[in-house]
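Note that one protein chain is taken out, while the other chains of the complex remain in position.
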Amino acid sequence: MEKEKQPLLKINNLKTTFSTYKGELSAVDGVSLELNEGEILGIVGESGCGKSVTAESILQLLDENTTTYDGEIIFNGKNLLKSSNRELEEIRGNEISMIFQDPMSSLNPVITIGKQIAESVRIHQKLSKKESMKKAVELLRLTGIPSPEQRVKEYPHEISGGMRQRVMIAMALSCQPKLLIADEPTTALDVTIQEQILKLMLQFQKELNMGIVLITHDFGVVANYCTKVAVMYLGQVIEETDVKSLFSRPLHPYTVGLINSVPQLDGDRSKELATIKGVVPSLTQIPKGCRFAPRCPLATEKCLEEMPNLESAKENHQVRCWHYEKVLEGELQYVN
Amino acid sequence: MTKEVKVEYSTQVKSKKEKSEKWIRLTSNRLLVTGSIILLFVLLIGIFAPILAPYDVLEMNPQNRFVPPSVDHLFGTDNFGRDIFSRVMHGVRLSLVIGFFVTLFSTIIGLIVGLLAAYNKILDHILMRICDGLFAFPSILLAIAITAALGPKTINVVIALVLVFIPSVARIVRSQALVVKEKTFIESLRAQGANPFRILFLHIAPNVMSPLIVQVTYIFAVTILTEASLSFLGAGVPAPEPSLGNLLYDGKLSIYVAWWMTVFPGIFIVLIILGLNLFGDGLRDFLDPKAKQLKKRGIIWKRKNNRY
Partner (left out) sequence: MSTSTMKSVGQPLLEVRNLKKHYAVRNSLGKTTGYVRAINDISFTIYEGETYGLVGESGCGKSTTGRTLLRLVEPTSGEAQFNGNNIFDLNRKELRGIRKDLQMIFQDPHTSLDPKRKVGYSIEESLIINGVKSKEERKRLVTEMLVKLGFNENDYNRFPHEFSGGQRQRIGIARSLILNPKLIICDEPVSALDVSIQAQIINLLKDLQKQLTLSYLFISHDLSVVRHIADRIGVMYLGNLVEQGTTEEIFSNPLHPYTKGLLSAVPVINESSEREKIEITGEIPSPINPPSGCVFRTRCPFAFERCSQESPAEIHVGEHRSVKCHLYDHK
């Protein structure tokens, strides 16, 4: 890049803690991420790794009574964690939009989809009712919904899951946000529909030069649609790099294991799938040293005692592991 | 070929920790604790009424009519000179006994009716229409009608109230059972050839229990109120027997002369109902901690977005 540019979104040492009767649970523990305009950042990990909580922390959507945030979330030069509720409301849905996994629960079942889109347009843009309805039809057409003039009169339950996600995208994009947070947007959809939805998002992303944070558990989706990727485990980022270097040579044993265990469409199918031993521990039983150590094939004494930092292993490639050199030297087999 | 299946994972041992966690959750639940204390207090009075009561409840003493609260008569005396303190204690006892039996029987019968209705469509139509019919009358009116038909006896009051409360239990059970019935484990039981009896009573019934128990505490409260109202209207427990409703009825006639005749029974009705409701609310939070977290995610997002 020629001139020094500030990133669109910069998360610094974010800590999100839930207070429950079991005590304080730190769901996100010291996550730092950066996203520039026009980039798509994939956050991957298994359930319970804190990827969704990270996303929801950006807009502070979690139950305010039981959640505390710490750190910095700088969006466009403004720290969102220090912003007032009013400022946040201004930003939500306007400069930052979010789409969720289950579009049905994010849509009001008793209002037609046209009215819902029109309303979200009207909140942020001063348009008359008629104009905003026109805009709604326009947005639906842009998202590739056939005969949008008819569709605006339908209720959420009358349309398919894929259509609903298109409606959500239309609403999210109605104000041309700079940042879109997509939390598992296609997990509930069939593959053929998933492809359509992701391509649609990609198309808008190019047109608007948005940044996208894409939360997913699917490495295939990351490989095909993201530019950057962060792998999370138990509330921490354990590896962060651009997509190419991640898949050509993942450096964290967890990433290696995870990618190895994904069944592929090519390669030897008679071989046993690689597995990672054990299960993700619960947030109440976080290991003392490296969080992955109890499940790691390379773990040593040191790993069990001391937590490694996220450090640069190569250019643009950060990893949180004491033994990434061993991985580099090929001590762990990487199937892909 | 006979390679042993290897499975690597560690079972997380929770046992002891789990128990202490439960205890913490129980004791940190303010509603539950307050409700339990009140209920325990009332219950002890009910149980030990015959020992605690200083006077015979039916013993009249014309010299001591309308004595205000004093050391001899803590809650004063009534128009016949009977000791109100003793009568209130016995009233609490009787109300609790009636409430208990009504709740017990209406719950058992309602559970069976609700389960059967959830299981069979034809039965559902028949049973639920009968329940609708019972529901159509205000519960007090129905109870009065039944006691009028059966005659004024305490046992008849119980029968009337049981009939009145069966439909509400049956409805709760039915709606819950319909939800449970759709769960995969029921399908899995059907796939194994389990008969309906097993599915209904060994699997669906235990799963409707926790929401039902919460509702039952509320029904207990309503039962006591309804019994009190019935007695107050003179259609409940027959006269000399002290139930809380009867005491209020007696007090009504002399309310300007002897305020203590109404106030003390009233306080105890309030205590019982309050205790039961707090207990019920606490129990609900305890059994279903997720209900509290429901306001998460999408909903909040929309609210903050001023969308609705």
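Per-chain residue numbering starts at 1, and chain names A and B are given in the order in which the chains are listed.
Here is the rule we go by: a contact is a pair of C-beta atoms (placed from the backbone, for glycine too) under 8 Å apart; a residue touches a chain by one contact, two chains touch by 3 or more.
Quick caveat: nothing in here was measured; it's all calculated off a predicted structure.
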Contacting the left-out chain in the complete assembly, out of A:Ile276, A:Val319 or A:Leu332: A:Ile276
Given A:Gly93, A:Pro156, A:Gly257 or A:Pro308, the one touching the chain that is not displayed: A:Gly257
Residues of subunit A (touch criterion as defined above) contacting the omitted chain: 46-47, 160, 162-163, 190-196, 198, 217-221, 223-225, 247, 257-259, 261-266, 269, 272-276, 279-280, 336
On subunit B, residues whose C-beta touches the chain left out of the figure: 1-3, 5-9, 11-12, 14, 18, 183-185, 187-195, 198, 203, 206-207, 209
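Note that in this section only the chains that are shown with their structure count from here on.
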Distance between chain centroids, defined by C-alpha means - subunit A, subunit B (Å): 48
Residue ranges of subunit A in contact with subunit B within the complex: 21-22, 56, 59, 61-63, 85, 88-89, 92-93, 98, 100, 102, 105-106, 108, 116, 119-120, 123, 275, 277-279, 281-282, 285
Parts of subunit B lying in touch with subunit A, wherever the complex brings them together: 8-10, 12, 21, 24-25, 28, 289, 293, 295-302, 304-308
